[in-house]
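Can you keep this structure in mind? I'll have questions shortly.
Up next, chain A:
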Amino acid sequence: MKAKFVTASMVLALAAFPAAAQKKYDPGASDTEIRIGNTNPYSGPASAYGTIGKTIAAYFTMVNEQGGINGRKVRFITYDDGYSPPKTVEMARKLVEQDQVLFLFQTLGTPSNTAIHKYMNMKKVPQMHVATGATKWNDPANFKWTMGWQPNYQDEAKSYVRYLLKEKPNAKIGILYQNDDYGKDYVKGIKDGLGAKAKSMIVAEVSYEVADPTVDSQIVQLQQSGADVFFNITTPKFAAQAIRKAYDIGWKPLHFLNNVSTSVASVLTPAGLDKSVGLISTAYIKDPTDKQWENDPAIKKWQTFMKKYYPEGSLIDNSNVYGYTVASTLHQVLKQAGNDLTRENIMKQAASVKGLKIDTLLPGIVIQTGAKDYAPIQSVQLMRFNGKQWERFGQIIDSSM
Partner candidate 1 sequence: MALLEVKKLHAAYGQTRVLHGIDFTMEEGTITALLGANGAGKTTTLRALCGMVRTEGEVRFAGHDIGRRKTEDIARLGIAHVPDGRGTFLNLTTEENLRLGGYARRDKKAVEADIERMFGHFPRLKERRRQQAGTLSGGEQQMLAVSRALMMKPKLMLLDEPSFGLAPLLVRELFQILRRINDAERVSMLLVEQNAAMALDLADQAYLIETGRVVQSGSAAALKRDDSVRKSYLGY
Partner candidate 2 sequence: MTRKQILLIGVLLVIACALPFVVSNYRTFQFTLVMVYATALLGLNILTGYNGQISLGHGAFYALGAYCAAVLMDQAGAPYWATIPAAAAVCLVAGFLFGLPALRLEGLYLALATFALGVAMPQLLKYDHFAKWTGGVQGIVIAKPEAPWGLPLNPDQWLYFFTLAVTLVMFLLAWNLLRGRIGRALVAIRDQHIAAEAMGVNNAIYKSLAFGVSAMYTGVAGALSAIAIQYVAPDSFNIFVSIVFVVGIVVGGLASISGALYGALFIQFVPNIADEISKAAPWAIFGIFMIGFVYLMPTGVAGAVRLLLARRKS
């Protein structure tokens, strides 16, 4: 009886994965376990993002309780790098060389990932679905072992610009950006999108540092510049300050807010919902605090998951939906890889996700990769805040166009 069952499942497996009939393993994979490595800033100035690592860990606890992936348990090993690239290098090496993980997943931060970029590719260990929106992760020709996940910052910026050029071709643009790789990537996207018009259209470009207490002075500068369009490239705290300050001093530009800070509960509510009316942004993930998803089954499911597996986590933090969604993506990739758990195959499977729908993604947004397309999410949709919730408008756009 038992033997029969085994044969049956073998047949099934053969049918599902004809190429991967035999079990094949690289370090980190076995009949019982898949070891996955990760670094996250659990301490230090960027510790706000640490919650992503915790959500992912919780996700795989859930997966394991439900029987694992193809019968294997996932061991998610995550270390604190304090958002310091040298520490990321140390921890990545620990994961690869000592803990012998099959691959790294969702290592967070552009500088941190840049620091291990070469190493991972030299070692031929996948640097999977990195948690940064820089463009350079979509470069399979040169860095075959590294793949991004979220829409990249430059493309997002370009989708705003396209909209702007259509709606308001004579705009005077003011930009507020965080003075780091993330902010500068957006600025580059805006300028590339504007092309030759950038010089004449951008009337003010001001930056702030993460350690600045407020951006009030910058908002005043932007208003004084006479700008009538505001690109708000800021992280949640500063986004909320900027929205409030602009409103309070009576500056009413066409206001583009970057996707990083679209949370209704943790950005717009602190800023004031009445002050946020008219903001334009993009999204690809459902915001659990947006009224329109209040009774959404996916968000309900996510909430149940949070309560059970990560009870200390915040239910209003978009990062936790993000973590859940990206972990779901990996879940799919690993399912697809079947019994061929080699690094080569993991990368191959990751690069052949076709139209994957995850229910916490916005309707119409799919995950799509190819051998030459290492950018899983490229479609976004513009949206406008109406004082209560975000209203999506226009078509789903392939932001890389």
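Per the selection procedure, all candidates are chains of the complex that A comes from, given by their letters.
The rule is short, and it goes like this: a contact is a pair of C-beta atoms (placed from the backbone, for glycine too) under 8 Å apart; a residue touches a chain by one contact, two chains touch by 3 or more; residues count from 1.
Keep in mind that what you see is a predicted model, and the values were worked out from it rather than measured.
Visitor: Could you check which of 1 or 2 is in contact with chain A in this complex?
Guide: The single touching candidate among 1 or 2 is 2.
Visitor: Hey, which residues of chain A end up touching candidate 2 in the complex?
Guide: For this pair, the touching residues of chain A are 42-45, 47, 50, 53-54, 57, 78-80, 82-87, 89-90, 93-94, 97-98, 109, 111-112, 114-115, 117-119, 179-181, 183-184, 209, 211, 312.
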